[in-house]
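Apart from one protein chain that is not included, each protein chain of the complex appears where it belongs.
Chain lettering (A, B and C) follows the sequence in which the chains are written, and residue indices restart at 1 in each chain.
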Amino acid sequence: MSGSVYGTIFKLSTFGESHGTAIGGVIDGVPSNYSIDVEKIQLELDRRRPGQSYIVSQRKESDRVQLLSGIFEGKTTGAPIGFLIPNGDQRSADYEHIKDTYRPSHADFTYEKKYGIRDFRGGGRSSARETACRIVAGSVAKQLLENKGIQFSTYVDQVGSIRLNDSSFFLRDAIESNAVRCPDNHIAEKMERHIMDVKKQGDTIGGCIRCIIQHVPVGLGEPVFDKLHAELGKAMLSINAVKGIEFGSGFSSVEMLGSEHNDLINSDGSTKTNHSGGIQGGISNGMPIEFRLAFKPVATIMRSQESITQKGDVIALAGKGRHDPCVVPRAVPIVEAMAAIVILDFYLRNKTVCL
Amino acid sequence: MSGSVYGTIFKLSTFGESHGTAIGGVIDGVPSNYSIDVEKIQLELDRRRPGQSYIVSQRKESDRVQLLSGIFEGKTTGAPIGFLIPNGDQRSADYEHIKDTYRPSHADFTYEKKYGIRDFRGGGRSSARETACRIVAGSVAKQLLENKGIQFSTYVDQVGSIRLNDSSFFLRDAIESNAVRCPDNHIAEKMERHIMDVKKQGDTIGGCIRCIIQHVPVGLGEPVFDKLHAELGKAMLSINAVKGIEFGSGFSSVEMLGSEHNDLINSDGSTKTNHSGGIQGGISNGMPIEFRLAFKPVATIMRSQESITQKGDVIALAGKGRHDPCVVPRAVPIVEAMAAIVILDFYLRNKTVCL
Amino acid sequence: MSGSVYGTIFKLSTFGESHGTAIGGVIDGVPSNYSIDVEKIQLELDRRRPGQSYIVSQRKESDRVQLLSGIFEGKTTGAPIGFLIPNGDQRSADYEHIKDTYRPSHADFTYEKKYGIRDFRGGGRSSARETACRIVAGSVAKQLLENKGIQFSTYVDQVGSIRLNDSSFFLRDAIESNAVRCPDNHIAEKMERHIMDVKKQGDTIGGCIRCIIQHVPVGLGEPVFDKLHAELGKAMLSINAVKGIEFGSGFSSVEMLGSEHNDLINSDGSTKTNHSGGIQGGISNGMPIEFRLAFKPVATIMRSQESITQKGDVIALAGKGRHDPCVVPRAVPIVEAMAAIVILDFYLRNKTVCL
Partner (left out) sequence: MSGSVYGTIFKLSTFGESHGTAIGGVIDGVPSNYSIDVEKIQLELDRRRPGQSYIVSQRKESDRVQLLSGIFEGKTTGAPIGFLIPNGDQRSADYEHIKDTYRPSHADFTYEKKYGIRDFRGGGRSSARETACRIVAGSVAKQLLENKGIQFSTYVDQVGSIRLNDSSFFLRDAIESNAVRCPDNHIAEKMERHIMDVKKQGDTIGGCIRCIIQHVPVGLGEPVFDKLHAELGKAMLSINAVKGIEFGSGFSSVEMLGSEHNDLINSDGSTKTNHSGGIQGGISNGMPIEFRLAFKPVATIMRSQESITQKGDVIALAGKGRHDPCVVPRAVPIVEAMAAIVILDFYLRNKTVCL
């Protein structure tokens, strides 16, 4: 598989399947001598946890993380941090019915063809359950970056066609004030209703997440291939269900003129507009880094669908299990975690620009 | 800088500034014993070359590539291919006026702050000139992939608000039948007119490119971080002026229901729709791989703009030089080159799934 | 720290300190669909375990490994294998006396200066305890390589000045027939006596290990930097206490003439001699791969030594704890594990030489 290690200096290696004994990982390249608060990690995990509200999957997982190494008397030692999240509620029996069939728009078919074998219980390695490990590493990264004043604002800005028309840097409290994680309670209420409607129909719906990162110093990003937004793009597109990403003006820039789009520079080096999304030539320019992600509707629906068996027989596949009608509320901490991992890695890489 | 090497097994290392002696690179990990046609590489370079039509930059560069190693009696030996493209038309004097100033939405400011020094001639390393090296490696990759029947269709599908409403796999002849590289001549004509209008105003305009890759075998992609679309995303976002990318249904998936979006599977393993864009769980499923890229308007405009000097003084910056009013026609071969590099790298990585 | 990930395709990421909760790791890039026998892994761990015989450290650690993922119904799935070895006997109190002092020829001083913090319990991350994780990954690699007929013979060939004058490919039974792991029982007996003599004096002694790998196919090794013996060299030198390595004729080749040293080739491609140690131009040639390692005497001795405190005060440091008088008997499985990891990684890399 050989794709379960991420990062250059701050490096995350993860393991674990949806219904195995445990998931976990190793974080290498952790700067030494910084305090890490385990409870903060747990709080982030709780934001991703199923069963946290009535609009998400009702699967029961406590998702308690154990840090096994790399911390001595409360501080990072520079040694790798190993961590473990035991798997709780493993109703493998729920998946016996898909043992020999491929679910539409899942990874069943591609995993089986690629590896010649498939752990079918809950999607095995292809399950979004592995993202819990990213949250552990991301929370470590975020705590380290806080020492440098770097801050994140990540929230839902679209569910179906309901969209928030405000791209401000919202504080955590506003984002956490409702189950959708959309900082405008009025819009959030509409989104919730829509999610519940869709759920009642046994269906699912897509959505968008916006992420803004403030106080990133000028200079992060390594041209020409490892541009900051290129690596952020990879990190985000590696999250389950993400179908697209745009930075700053993004797809709307296509219809703009250069004279409209150019970010004029103030005498202090800041820019009057931020169409660039905080990155120019692949390097952060000190303005807030901004991007927006499209999530497709969750593939598991509670309706019967046509599909095929391993032998190629066409069958009707019934909907089963406990799933999310809309993935974005639980994806918010995952996006923020991956963003923090990338920013920290580039922060460290940027230290090597001189002797 | 440490970001000028790309790929895992098929690895490209590039060098060179816009107005230096030469640009070039090293391609490592080239599979041995395959024929490489240097003229095919040159043809791709000619598609990126300035001065190729009246709608692109009129800078004169012949961009002749020299292969220096790794090929013996017409065949790859497995040794790295070193290559060189001497720089021709180097009017460095054109850039004396920006020596001490930062152009809006260029990399002048970020490069200088990061490195403490800046080769200001033509943008130095931040110039899109470096993408010529990507084309050399991409053409080598494409020639290798042709042995496996893998084919690319890359074309302009939007300029400003003028959009092609057809996402077919167009053949090269149709794409090359006009200067815009939009395979519908009627739409292309509108686009050309729009580009020339914008140019007359000394302004620039954005656009979109679509890329479709056919006959990719099932199994390319390395979860969980090195998903095929995640790496394609990084590769594309590393191209100058790209502000967004979407795969398959992309941003439009946000408003779809799961029951609409799911790609039902035929008994032969193909799918009835291709909202997934040929990738499920980060692994190619045998359907065409499809993505679409947003390019912002070129930052260099022929109009006066407010900007600042190194010292922070506000100045009026006059437009100068020979630039593209719209970048997408010349970006088509760059996109295809990066796509070929990624596909080949994952093709080789996938060979290690068993002993 | 950023040095706890090893390998290119078959990749091992480890964590854990001597006296933490547990040590463990993640093995990524495991080829799919092969059977793994956990008991075989345990057997290798038992060969490294302290307390296994009277000539090694009497520390008590059961070293039971738990595989947490990547295996489904007894077979590898291609997903990463996460594993854990809980730490048992953690007499941290044994190390309170070195909290503020640096032991001679240990990593106390260098770790503290580099990281600004040190987990002093049992050497923390610098303890050879981490090599248990290498054994887990190495045993997985060895089991995979067995499918290709590749076999290892690793044994002690020198303790102090007592040397085995036979460099044959010895079978496991011969090697395991005594506590020293020297396949000649007569020589082994002398070595044991020497080790016990040295131990009685509270001292330690060095030794050598030879490793021979049979039936490696022609073609493993990636010039010019990743030559097979170069990477084997790195892998071996990363093992605690290794001070030198030589391949084939090694240091004795220095005094030989080319006409003596050259390995003449038989008509079947094998060679009459094997001064090259099975590798030519950095690539395996089908002959047995042979190398020999020098291990320094263990730094922890049961005698008083002069040393310094953190503040630079000179002190007399008393010997304490339960340590090995000679490291080579327990290092045999570690050497073999690292060899297997390297060979498997290059076996997989070699698969990418063609499409």
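Keep this in mind: contacts are C-beta pairs under 8 Å (C-beta built on N, C-alpha and C of every residue); 3 or more make two chains touch, one makes a residue touch a chain.
Please read all numbers here as calculations on a predicted model, not as lab measurements.
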| item | value |
| --- | --- |
| From C:198, C:289 or C:339, residue that would touch the chain that is not displayed | C:198 |
| Residue of B:4, B:105 or B:178 in touch with the missing chain, whole complex considered | B:4 |
| Touch with the omitted chain, as defined above, among B:25, B:104 or B:233 | B:25 |
| Positions on chain B contacted by the hidden chain, ascending | 1-5, 9-11, 13-17, 20-26, 28-30, 32-33, 66, 68-70, 72, 75-82, 84, 114-119, 124-125 |
| Where the unshown chain meets chain A, residue by residue | 9, 29, 31-34, 78, 144, 147-148, 347-349, 351-355 |
| Where the missing chain touches chain C, by residue | 1-6, 14, 102, 104-107, 109-111, 113-116, 125-126, 130, 158, 160-161, 198, 203-208, 218-219, 221-227, 229-231, 233-238, 243-251, 253-269, 271, 275-277, 280-285, 294-301, 303, 305-308, 312-314, 349-350, 352-354 |
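Assume only the chains that are shown with their structure count from here on.
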| item | value |
| --- | --- |
| Farthest chain (mean CA position) relative to chain C | B |
| Geometric centre distance via CA averages, chain B-chain A, whole Å | 26 |
| Centroid distance [mean C-alpha coordinates] between chain C and chain A, Å | 38 |
| Chain A residues counted as touching two or more neighbouring chains | 1-5, 14, 114-116, 125 |
